[in-house]
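Of the protein chains in this complex, all but one are displayed in their positions.
Going by the order they are written in, the chains are A, B and C; count residues from 1 in each one.
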Amino acid sequence: MKLHEYQAKDVFRKYGIPVPNGQLISSSDQTSRASQAIQGPPWVIKAQIHAGGRGKAGGVKLVHNPYEAVTAVESMLGKKIVTRQTGAEGVTVNQVLIEEGLDIERELYLSMVVDRAAMMPSMIFSQAGGMDIEEVAARTPQRIFKERVDPASGWMPYNGRNLVYRLDPLPSPNAVKGLLSVMDGVCRLFSALDCSLVEINPLIITRDGRVVALDAKMTIDDNALFRQKDMLVLDDPREKDPLEQMAEKYNLNYIRLDGNIGAMVNGAGLAMATMDVIKMAGAEPANFLDVGGGANEEMITKGFEIILKDRRVKAILINIFGGILRCDVLARGVVAAAAKTSIRVPLIVRLEGTNVDEGREILRNSDLKFLVAKDLSEAADIVAGQVS
Amino acid sequence: MKLHEYQAKDVFRKYGIPVPNGQLISSSDQTSRASQAIQGPPWVIKAQIHAGGRGKAGGVKLVHNPYEAVTAVESMLGKKIVTRQTGAEGVTVNQVLIEEGLDIERELYLSMVVDRAAMMPSMIFSQAGGMDIEEVAARTPQRIFKERVDPASGWMPYNGRNLVYRLDPLPSPNAVKGLLSVMDGVCRLFSALDCSLVEINPLIITRDGRVVALDAKMTIDDNALFRQKDMLVLDDPREKDPLEQMAEKYNLNYIRLDGNIGAMVNGAGLAMATMDVIKMAGAEPANFLDVGGGANEEMITKGFEIILKDRRVKAILINIFGGILRCDVLARGVVAAAAKTSIRVPLIVRLEGTNVDEGREILRNSDLKFLVAKDLSEAADIVAGQVS
Amino acid sequence: MSILLDGESRIVVQGITGREGAFHARQMIAYGTKVVAGVTPGKGGQEFEGLPVFNTVGMAVSEKRADVSCIFVPPPFAADAIMEAASAGIKLIVCITEGIPVLDMVRVMAFLKGLDTVLIGPNCPGIISPGKAKVGIMPGNIHREGGTGVISRSGTLTYEVVDQLTRAGLGQSTCIGIGGDPIVGSSFIDLLTRFKEDPQTKGVILIGEIGGTAEEEAAEYIKADFPKPVIAFIAGQSAPPGRRMGHAGAIISGGQGKAQNKIDALKKAGIAVQLNLGTIGKAALEVMK
Partner (left out) sequence: MSILLDGESRIVVQGITGREGAFHARQMIAYGTKVVAGVTPGKGGQEFEGLPVFNTVGMAVSEKRADVSCIFVPPPFAADAIMEAASAGIKLIVCITEGIPVLDMVRVMAFLKGLDTVLIGPNCPGIISPGKAKVGIMPGNIHREGGTGVISRSGTLTYEVVDQLTRAGLGQSTCIGIGGDPIVGSSFIDLLTRFKEDPQTKGVILIGEIGGTAEEEAAEYIKADFPKPVIAFIAGQSAPPGRRMGHAGAIISGGQGKAQNKIDALKKAGIAVQLNLGTIGKAALEVMK
């Protein structure tokens, strides 16, 4: 679950990580009151969307007087922003953060993630603040420093020193202290709030030697939301695809993609492989949909309904390898969904595994029109043939 | 540092560990108001002293009406209690705890210590509540259950289950829950407050299924007091030996013993070995005094003064193996102390190691009367000869 | 032989009185697996299909000599269940549970450090040594005993592959789903090392997917130190970056975890990579021969 910048900064404040003074507004007539309440000019106007890359897409503006502020806010609120992470449709800006502009001496990068190979949280620090860190990592890996956090000890002061004292030139002793304190805070909140990502880019040192988190990204581990109720309430579903929202409600793993072949599969790995097979057959998947190993009839029905709601879908492939999910359950779910909605596109079914005969029988005896594929390759070929 | 029972129970409350309702009083005229405020009769009157074994020494009394309560309080406050842990002199009772009497169904034992061999905290649990646990451990070790706490995970629910589900017969589900919760609380406070011991004996299950800590012992790791300021203020020095208090002030490791040979040594191991040598020579040490490896002249002076203040001392042995502590520093300290106080007992000096010649010279050139021993065996023999 | 699991293994099922635990315990027993006990805290003393249910794994070990555990405990309690099994001396722990917080797994792996315990999973279908024993949720009937080892990050995708293997006449020594989470107890390499020493195993199928770098590391190991034939498949070639594809671990992020990186690394290590899932059975037959 992603937090907005302003939400992450509220968390930062609680953990003693300095952030710029700012106010959140959701309509442009709040702009002048907000800018009066915050030291400035200059102010920085920042669109609150989950996707990264908003800076290049006009989602961050530096303004030097109240008029510019209003103009900047109006250019964002209610408008769509398209970044490399939003897809071509872009996302609508519902809220804007107005912050004091600070006098930056130095921009650094700081983040924390779980290092899968080391099986520990890892803090990542770099002199190359404000830049695309993936690019820095690819081009100049020697500029990226890492410290792992052993669960037996937790974050220790030396972890911070190992990072900060590699800066060249070394900042003032006060700034060193400030950096160590921010790192400690990031590590504490990362553990306490079950984060999968905390990122500050840039983390700045001001001309008067203060260390401030100018930006803030936080992602909470979805698996841990059951014990992070305070975070759960921060969820802002407005940017989510409506079909994905609906799927979430029914515990279905559904991701909308750009193609036109709807797919329903049991199991994440098989679902990915099915998308791959569709693509190799020359077509494009409209979605990833894993109904899960333990899906019941209702989940199948809902999954099938979601696919049918997607107007771009020109053909549907059902690929089920019955294991825990029995083929007869699948068949009943599909038939139930078809009874509610008219199916206006070709349906290709490939069933295998537990109770496959019963499943095929149920489908055959229904009103449903569908094509049968004997194996996965054939299924993909038939599907691709339908839309080419 | 030891806490009093009432102090430990205040801590327990903060960590959600149920304790009986009670009030602390320090004069007997507070008895009736206290007993009115607490459910009863019966009440339990408990002398607040650090030493264990007070039950058998008249320090715990069950009373059935307010008159008995006053009598019981008066029998304790201001009086000396002698237990197996106080020494023959006993300790004066300054405070008394009045508690509600509870209806006990079952008495258990629970404690947490650092397991030196495993290098982890370890929780110890036994059915044999209310008994001397050392005796239980010696006679029926199979009745003692232990769970270690891995620092990588902390106390886990399974640790508690491993202990509680070994009870035979198993208590009610509610009591099981209560026990697991107490264990969790003990472990949390043990870590958070840098305890070296937390002990609840007995931990009871009442007839109505509640789990309550009837007694409470807590010891804080002296080495961690620098970060446990909240605990430090709970220190009650009134039971300490005045000479030990004075030594503490000067960072001297001094323990008063029952013999009559004062000893001043550098280093804890050598100090213990010196006590042993004195005893083997047929005499009894009056103290353990380790002036430490890095003692300066002032510490030596103070240490020597403390030994001289002990009226039982009939002879003094100084045994110094100069390493970091140079023999000349030692000599100057002794001479300085002697200048302030008249030395009325024989002084035997054994010096060896760094700057031994300078040290001997300083002693020789002073007004001090002393005997020189060429080695440790001779030193002990001379000392023992002086008092036999 | 087979690896990790054989007909002598004595299984305790943690969470045996739950819906999933009960269903799959019966399936395992039906397959012929030696399930010796169940564990559900607070239900000790009950019976399950004639087997004793204990309050703790420790009791299942001391009373019934259990040496393998299969965990069907809900995510909030699963890390605790794994540690309980390990501390009770269980040598092979198979955790089926999906949805364990990743920081819980960080703690579990630190806890297991230095212990002589193998963890398979979590978020996995389990492990099966066909004809001997099955510990997990895979359909037993698609498997046949034979000489091919299977290691996979996936569930049904593995069934698809195993079904094709069996139809192609390639039986399996042991099939292991290592799990779809970012942190899992056993890696490809951990298991390859065991397949290397197993005389029954003639070759191995490795089924990877997007996310992390486990396949790249496996490729290096195989090139340096694994003498038997290997065929690999990677799911998620068409997956978009930044999205979690069902499995918590199946996500391309920070420029890492792309299918193409993995395919390239495997090919560079001289490993046969099968791109078309539909014909992996036949392809395996070629490579294994």
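As a working rule, a contact is a pair of C-beta atoms (placed from the backbone, for glycine too) under 8 Å apart; a residue touches a chain by one contact, two chains touch by 3 or more.
Just so it is clear, the model here is predicted, and its values are computed rather than measured.
Q: Determine which of the presented chains are touched by the chain that is not presented, and list them.
A: By the stated touch criterion, the chain not on view contacts A, B, C.
Q: In the complete assembly, which of B:Gly78, B:Pro173 or B:Gly293 touches the absent chain?
A: Counting the whole complex, the residue in contact with the absent chain is B:Gly293.
Q: Considering the whole complex, which of B:Pro42, B:Gly101 or B:Pro151 touches the chain not shown?
A: Answering carefully, the residue with contact to the hidden chain is B:Pro151.
Q: What residues on subunit A make contact with the chain left out of this view?
A: Missing-chain contacts on subunit A: residues 150, 152-154, 156-158, 161-162, 165, 170, 173, 176.
Q: List the subunit C residues touching the unshown chain?
A: Residues in contact with the chain left out: 113-114.
Q: Which subunit B residues touch the hidden chain?
A: 85, 113-114, 116-117, 119-121, 133-134, 137-138, 150-152, 191, 194, 196, 221-224, 226-227, 253, 255, 257, 265-273, 275-280, 285, 288, 290, 293-294, 321-324, 352-354, 375-378, 380
Going forward, only the chains that are shown with their structure count from here on.
Q: Among the chains, which is located farthest from subunit A on the basis of C-alpha centroids?
A: The most distant chain relative to subunit A turns out to be B.
Q: Quick one: report the Å distance separating subunit A from subunit C, using the average Cα coordinate of each chain.
A: Each chain reduced to its C-alpha mean, subunit A and subunit C end up 28 Å apart.
Q: Between subunit B and subunit C, what distance separates the C-alpha centroids? Give it in angstrom.
A: 53
Q: Subunit B: which residues touch two or more other chains?
A: In subunit B, 152-153 touch at least two other chains.
Q: Going by the touch rule set out above, which residues of subunit C reach two or more other chains?
A: 107, 110
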